[in-house]
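What follows is a structure written as structure tokens; I'll ask about it next.
For this view, one protein chain was removed and the others were kept in their places.
A, B and C are the chain letters, set down in written order, and residue numbers restart from 1 in every chain.
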Amino acid sequence: MLMFILRRLASGLVLMFVISTATFFLLNLTGQDPVRQVLGPVASAEQVETKRQQLGLDEPLITQYFQWLGSAVRGDLGRSWFTNQPVGELLSQTLPPTLSMVIGSLILAACFGTLIGVTAALRRGRLDRGLQVVSTLVQAIPGFLVALVLALVFAVQLRMFPATGFTAFAASPGKWLASISLPVIALALGSLASIALQVRGSMIDVMQQDFVRTLRSRGLPERSVVVKHALRSAAGPSLTTVSLMFIVAISSSVIVEKVFNIPGIGTQANTSAGRGDLPVVLGIVLVTVVLVVVVNLLVDLAQGWINPKVRVS
Amino acid sequence: MRKLVGIAAVTAVMALTACNGSSPGGSAASTELDIAAIGTPESFAPGNFGTGPTTQFLQPVYDSLFRNTNEGEPAENIVTKWSYDDARTKLSLTIREGVKFTDGTPLDAAAVKANLDSARKGTGEAGGQLRFITEVAVTDATNLTVTLSAPDPSLVPNLGGTAGVLASPKALGTPELDTTPVGSGPYILDAAKSQTGIKYAYTRNPDYWNAKDFPFDTVEVTVFNDNNAILNALRAGETDFAVVTDKDSNSLKSAGLNIQSNPAYTTSGLYLFDRKGSLVPALAEPKVRQAINMALDRDAIHAQVFGGKGKATSQVLSSTSDAYIPELDKKYPFDVDGAKKLLSDAGYANGFILPMPDVSPIYPDQQAAVTEALTAIGITPQYQPVNGQTFISDLLAGKYPAAIFGLNSPRPWDFAQIALTPESLWNPFHVSDPTVVDLINKAQGETGEAQTETFRQLNTYLVDQAWFAPYIQSDNVFASSADITVTPQRYSTLPPLWGLAPAQK
Amino acid sequence: MTDNLVTGTRKSLEVVSSAPQGDKLIKKFLREPAAVISLVFLALLVVVAVLAPLISSYDPTATRLADVLAPPFTAEHPLGADGVGRDVLANLVYGAQTSLSSAAIVIAVSLLIGVPTGLLAGYRQGWIDGVSMWISGALLSLPAIVVLLVVLARVGRSTSLALVVFGILIAPSVFLLIRGSVRAVREELYVDAARVSGLSDIRIMVRHILPVVITPTIIQAALLAGAGIGIEAGIAFLGLGSSDKASWGLMLNDASQNIFNAPGLLIWPSAALVLTVMACTLVGNGFRDALANYGSSAGPARKVKAAEHASSTPEPARPMKKAPVDPGDALLVIDDLRVSYPRPNGEKSDVVKGISLRVERGQIVGLVGESGSGKSQTAFSVLGLLPGQAHMTAGTLSFAGVDLLGMTPKERNGLRGARIGYIPQEPMSNLDPAFRIGSQLTEPMRHHLGISAKTAKEEALKLLARVGIPDPERVFKSYPHQVSGGMAQRVLIAGAVSCNPELLIADEPTTALDVTVQADVLDLIRSLQAERGMGVVLVTHNFGVVADLCDQVAVMRNGEIVEVAEVTELFTNPREEYTRLLLDSALDSTSKTPADHPVEADMTTETEGAR
Partner (left out) sequence: MTSVNQTALPQAEPLLRITDLTVDYRIGGFGRKRTFRALQGVSLDIKPGETLGLVGESGSGKSTIGRAVLGLAPVTGGDIRFDGRSITRLSKKERRALSSDVQVVFQDPYTSLNPSMTISDILSEPMQVSGTSKVDAQRRVRELLDVVNLPSNASTRYPREFSGGQRQRIAIARSLCRHPKLIVCDEPVSALDLSTQARVLQLFSDIQEQTGVSLLFVTHDLDVVRHISERVAVMRRGEIVETGTTERVIAEPQHAYTKALLLASPIANPARQANRRRERRLFLDAQAALSTAAR
């Protein structure tokens, strides 16, 4: 078990290394002068040179890369070229809103998706067909459209939720919940539909399994057969979906954050990538990869819990 | 199963009502001011920031040497008395006594010198405004002299803007100053509630010398990346003040918000940079430039693109300045046939291709209007995809012969400095016209009526020669909640912090 | 969107093994109305895109200040004009071009990358497979938008570049699909057979692997099209795409900027986008469903399985024509039992055609027959575990004098496990892989007998020891996959008798076991039966097992009982021709050679079955 975790973490480290390297060189690809960009048009050539030295950009690219890598390994991700803010601090500020949204939406999508999927699998008939149509529809609606409409209706018109901004959980749990509600719904809707379809599919498969019939033949209550036994087996494929959804949700958060003006990692990525703030972009890329690695690891561990056979390998 | 669904639904409803209970109450209380901003401050270090929207972030924490009046005239603030010598190259300043920075450092002449010296090395637009300063000499604790290399008609008003902000000498030069300001202003940045680049929360400076001008207990400036988010925030009562687009103003008004428009001191138009014809020879021909001016249906653009806000004009110098000449706007009436004739007179009867940056992501409607106008007279605009990151530097490097653009155009002198001299930043092809150079040099040494007259001559010459093809001097439209009043300031694109006050009930 | 593609991949993989030929698939497809409508919609869209210049005379990018936010439903602008005076209709139809070409780019890029690598990794395996799997995993764990932002920020706004990047990012979904399909096919015996037939690798790839891969690839392409169209709109909406072409995303961007002035603008591009993406998904799913249904009807053995789906026990109904038979003191009385399944064409197929059977207390009754004779269906009817869509009627179905037909599903459930035990055929697939054997044994005991967890564990350990498991403690703690098939079958027998049932229904309890284990298990069943005096219904096709265990034998054929006899009687003196034929087919030394019964060569009458 421990070996498994270590192996996954090692693989994650390799992934982090590869991706950050790719990002680093990609960002340096076009040969634009980042210093001029940082200082703006007014700065003199002399000032630009000074800044260049200050940022260490006068060094060869490879040296820059290893310097960055060296300090990154020690946990120092550098400072933003533009705001001079430490990247670590910046990430610690922008992660909470995004994680609140992403995790919240996954929980929402997983709970309701499972519920709907199981119900559809067991009931079949009209409910089932309805679910499939609605799911396909919901999946086809772009997230930004949902966000736009939610903001208009529930925030601007009904004023049930704030239209913009994010309140930290520590500041006020109630306001925190209110501030992420609409973004969470906007993010969750598509995933909810996928999970519902996924759970429905696996549930139908599992309910056809021999062991379910045997459990029934033992006279166990239907609830135990469905919830305790079948659902656990059906959860496996859905869990994999959840880890993919996590990645998709991080992607979608760029748009949702924009609509709700939430100061999250997506907004930061957009701004920093736009102006070529290399240390920040690298930091964001690293932290997203870490998150993905961790989530995948958790999902794998959960898979092991669900399916003891997996644990062996 | 049904039972489970029921439970889940109930939980959801409870969660929703809980949210509702704690939903934002808006910022109706007069003690809190919420401002929506669209840009982020580059830095809090004097000299390293711009002069435009950055003001919103700086004014709460920094005093500036002067404080311009609503008419845009410099008035006392930290400086209580000031005077120029006859050559207008030596400026003597007297500093207010007893003011302290929030870190306890006294704000004295030495502190002012430290700030000016530091700021003039700055890389921002504000730093650039101090480029004529050659020396700052401290006379005593409250007096100092600023020596200039040449007269700078805008220096004093600029010192009433972001070029004149004062940070604690202790903080100057430290990297922390980029993100954490230490000033003597009416408010202190609350780092715990702020997030660099995203949200800036300010609380009262208890020791401020002039607290009465700043009625709000707290000020919060939030950066927005999306126009719709600003509109939503305004409508939901989450923000008190924001700059909005002309088009949105009507619907906001009907949603109960106060709408005010004020000159933005920005001239929008087709900037014909390549007047020498380096890239597009046709542009060297005044008749071609005049034809372009005649092809623009300024009234239609005014009505359709700018929602009737701002002023349709063919002049680049601010219509609020004395150099503005109303008659000049009649020089290029919308006349497609006339324009075509001019083109053919210049030898371009079949038009030509005009490469320009594709600005449709930011100004889709302006680009649409310009395309329509140019196409009508046979000029083919060729839009080239733009990299947002390098757009400005590409423009400055003279990559595009012309561009749909907007330049800040407050006082005539400032505009001449940024766009008309051969060395000007926004004269990317470094076009040198003896008439223009002479008139600017003449105005530099002049004051009052004489200077105004020179600028009027300059203006007339620019329009005659069709240096630019402006169409609108746009307005900034301010949307504000009913709880506050907004008093704008002349030559300032945004109202100053003290221009925002709780509404009288 | 990515997650759908990848989960879709998994679903597509499930249908790989049954590659049909075109015409039948299309017929199946045509039976899915949603998919057909979607396909028609997409076809129309293609027509619209191609004929765009004929539909609208406007240049979609041409702007007219006079027309800014022009109202819809006018002769000049049928759908109005947008915030910069572009004709909405023109943008809508030309936008279709952009959307379709975006779909084409994404499909082309991801297929170009995914198909060759998938074929290579799937066929070659080894390190190529390992490396490409790692890369695919790495690509899948990248948040697409962040990558797009980085690339676009550096290279500049370009929709086609963004689509190419997206195509690369999504290529793993194709790769995984192809690789999975190839691996699945590789495992198929017919590929082994082809290899043994002397076919070269390339020929095997072309003849046997590619055809199987093509259909799922088409399905995936449909889903990719939806994703591509969606991502193009997203990129354009974010202002990261090219602006010199009409695009629904640009329209949405414009509409969202005018959302308070002209909210109606949002409708057209949204509808076009949502409907198109939906249509792509539905077409893909339609093909997949057509394939899935298709695959399931491949063999008779699979038919029942696919037709079965989980649902509550069907309501049994009593045919009105006959009066119930008096059960007397028999343990189980079946009279005129009929089971039928609906066919896709609306008819019913009868699998049990009115059989009657009686089981006395303590008696072992064998139910013998070949595959498809209805013996298992009979067993499930007694248990009340027929699949949902089965239709069952009976004149009488009573157990220990109680009428089973009149019972509620809950009452019926109370009997199962407690008074009627069940031993299934496949030991491994009949244990829940996620739970320890111990908990699977104790759960029914605690439920039916109301005993404590501790008592239940003691009982379970005793039972495990009783069924001949040498180390009950260890097996109690084990998961099903940790024990052998023979052990698992013993566990299932222990489970079946754990609550001391009066009737035991064993459905081919030894078929999946090795012959030595079979003998042990038969011994076990016999001794348990003797010890507890249970009535047993033993479903089997093996006359050896019948001879070993049964008191009474019922021979089934085509849903009917052709003969019921006492066991010795049946073997020494079979009355029916069919019974004799079956007995003669048995290969043990006592039987005559099958050559005495010439094989019928006419395949129209022949029904050679497989189990």
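FYI, a contact is a pair of C-beta atoms (placed from the backbone, for glycine too) under 8 Å apart; a residue touches a chain by one contact, two chains touch by 3 or more.
Bear in mind the structure is a predicted one, so any value in this text is a computation, not a measurement.
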**Identified contact with the non-displayed chain, of C:208, C:358 or C:412** = C:208
**Asked** Quick one: which of C:199, C:218, C:449 or C:562 touches the chain that's been left out?
**Response** C:199
**Message:** List every residue of chain C that touches the chain not included in the displayed model.
**Reply:** 17-21, 127, 129-130, 133, 188-190, 192-201, 203, 207-208, 211-212, 297-301, 370-371, 485, 514-516, 518-520, 522-523, 541-548, 567-568, 571, 581-591, 594-595, 599, 601-603, 606-611
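What we mean here is this: only the chains that are shown with their structure count from here on.
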**Intercentroid distance (Cα basis), chain C paired with chain A, Å** = 31
**Request:** Averaged over CA atoms, how far is the centre of chain A from the centre of chain B? Could you give it in whole Å?
**Result:** 38
**Prompt:** With chain centres defined as C-alpha means, what is the inter-centre distance between chain B and chain C in Å?
**Reply:** 65
**Prompt:** Listing for chain A: what residues touch at least two other chains?
**Reply:** 30, 122, 148, 152, 258, 270, 274-276
**Message:** By the touch rule stated above, which residues of chain C touch at least two different other chains?
**Reply:** 153, 155, 256, 259
**Touch list for chain B against partner chain A, complex** = 1, 4-5, 8, 15-16, 18-24, 40, 42-43, 50, 121, 123-125, 127-128, 175, 178-179, 195-199, 222, 224-226, 228-230, 232-233, 235-239, 387-390, 392-393, 396, 425
**Complete:** chain A contacts chain B in the complex at 30, 32-33, 36-37, 39-44, 47, 51, 79, 82-85, 90, 93-94, 111-112, 115, 118-119, 122, 148, 151-152, 155-156, 159-165, 172, 174-175, 177-178, 181, 226, 258-261, 263, 267-268, 270-271, 274-276
**Item:** Parts of chain B lying in touch with chain C, wherever the complex brings them together
**Value:** 227-228, 231, 247-248, 250-252, 297, 300-301, 304-305, 358, 360-361, 364-365, 367-369, 371-372, 383, 385-389
